[in-house]
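Only a part of the assembly is drawn; its chains keep their places, and the rest are absent.
In order of appearance the chains are A and B, and numbering begins at 1 in each one.
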Amino acid sequence: MASSSSHTGASQPSAAGGPRVIVAGATGFTGALAAHLLWRHPDFELVAVTGRSELGRPLREVYPRYRVPLTFEPLEVERLQGIDAAVVAYPHAAAAPTVGALRERGIRVVDLSADFRLRSLAAYEQWYGEHPRPELLDEAVYGLTELHRDQIAGAGIVANPGCYPTASLLALAPLARAGLIADLVIDAKQGISGAGRVFDETTHLSMAGENIVPYKVAAHRHTPEIEEQLALLSSSADVAGAPAGATNELKVQFQAHLVPLDQGEMASCYVTTTRPVASEELKRMYTDAYAAEPFVELLLEHPPGVLEVRETNYCRVFAAADGHTGKVIAFGAIDNLWKGTSSQAVQNLNLMFGFPETRGLL
Amino acid sequence: MASSSSHTGASQPSAAGGPRVIVAGATGFTGALAAHLLWRHPDFELVAVTGRSELGRPLREVYPRYRVPLTFEPLEVERLQGIDAAVVAYPHAAAAPTVGALRERGIRVVDLSADFRLRSLAAYEQWYGEHPRPELLDEAVYGLTELHRDQIAGAGIVANPGCYPTASLLALAPLARAGLIADLVIDAKQGISGAGRVFDETTHLSMAGENIVPYKVAAHRHTPEIEEQLALLSSSADVAGAPAGATNELKVQFQAHLVPLDQGEMASCYVTTTRPVASEELKRMYTDAYAAEPFVELLLEHPPGVLEVRETNYCRVFAAADGHTGKVIAFGAIDNLWKGTSSQAVQNLNLMFGFPETRGLL
């Protein structure tokens, strides 16, 4: 009989001997999933999960789908011994001090919050308020794996991207790199898991189940993250003839919507380009960018559905020229909890510890 | 015991003595709903439903929710006697000849197809192919009630709008009338009933149920309908100082998505304006437009959810200035089968026969 009193049944043990990792704040959807993925990972050893609201309960009781027998503990950073890495799943502003404390003990961190995603302290303070640990910003690397693979490998702090930026930036990176984005609207749709383990009108099946609801109108905090990364991509444009820097001061009109499914996210990106772009050029540009990417599935003939990436680390991308308007439309489809958050964290941990990027994720 | 052999139970009889109406093509979702609404309408008498694929079956057997005991008949226009009006729910191109035949017998028609929605024959032929009865175009009135109330009242043919144009145009009309739309993206989301009584991967719950799927990328046939009506609104702009005609040649980037609910539709409209528009001006403009409209619910503080209009003829509208980009965002939420199609058809019939516009619809 299994060790937990709640039920019997087998569960693969976590890998002993590999890098030792903890998940801080594993009571929420994304922390719990990160724990699940690390528990079944062949190379990492998940040694603890923390979370004040469920102290003493096994994770697998709170999240029956995630068969992690570890029991929620309080996080006491000063008592941590022999820990190599931590995934921190705290709200913004709460995360930074903990990340700092973990770094002081030499622990490498993948932070799921927004605290280290923006390079610009001014932008952070405009959208989030005062930053608790601004001196750590320099140490942080933006963790969209496909864009910053090299820096992530050696980073002390990886700022895991927001789910909307992940889907949007993967849909747009080839255009941004070519300096082609003159104006941009992103309409994003997400399943209810995106609201988190929050119990209110937003998540009650009777209110959310047959609904489509826009939220945070004209003020979503993922906007500056998308803008900063697009500017970065654009500034490095070395394509001959590209009107370099067109994207640099781009203001993105971003709008999020909740739709009635559990996990899944679609970013529909409407691009006014700096010059006409034909379909063949688009195909070539996107194929060049993504042919070697293990977790980007580039579709060439039709747009993706989010079900195709459910519970995977894949992002499906499709881009098309709109002959009617002369604009471009690009789609990025992900699972908001997986590639949008927790499995991308594992993808980054793989890089940080020298494992193949796909380990534990196929 | 009730007359049908399939089950017992009471059902309100259709109103005798009022205008006599038929629904042609009532085997599909929209025709069946139109029949349901007319059957329970206090003033119209629904006398027949037609549909070849279900000949001889009572409508209430095919659509148990719609307790219409009438049996599907073949449509034989030449034998119709004493019919005042018809709702035609045929596919485009198939509708026009039937509409013509009905008109020849003096029957007034609300046509749910696309055949008479576009004033421009050239636009029709570009998007749909040859028009079967172009000579009837002049007789047709575009049936978005709130925009063309006066012409609808006296029309012989009312071209009921597409569901996407209904939600989009109600969200945008005040801006268009003021000549303020310089560029426009519409991202629309709809429940699976929008795919109709079609049985394939698009509608199977296992494939559609946890999915978000864009469709008809950069080529949706509702686009010209939206453009033509926006141009019309814009050309009539008499607001002092408005750069009249800005919307006239507007090319709209329109994209539709299926999301996993049954009935409901949201048009999210991203507007680049011809000049800055402040929130207060927006509120005033929209309140002026809609305060007296019985079926437009203007929200002033937050966007609508589609559940709020489910199985009603209401359209909920919300517009906001986006301080970040200087653009405007406007939302229109409807039930695609109701205000998007069948209840708007009844709203138009009310007008055409001199009944209060809300009769049978509250």
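Odds and ends about this structure:
Basically, contacts are C-beta pairs under 8 Å (C-beta built on N, C-alpha and C of every residue); 3 or more make two chains touch, one makes a residue touch a chain.
Just so it is clear, the model here is predicted, and its values are computed rather than measured.
Summary of assembly composition: all chains derive from one sequence, 2 are present in place, and the complete complex in the structure file consists of 4 copies.
Criterion: only the chains that are shown with their structure count from here on.
Chain contact summary for the complex, chain A toward chain B: residues 183, 185, 187, 189, 191, 207, 209-215, 217-219, 223, 251-253, 255, 257, 259-266, 268, 270, 272, 302-303, 305-307, 310, 318, 320-327, 329, 331, 333.
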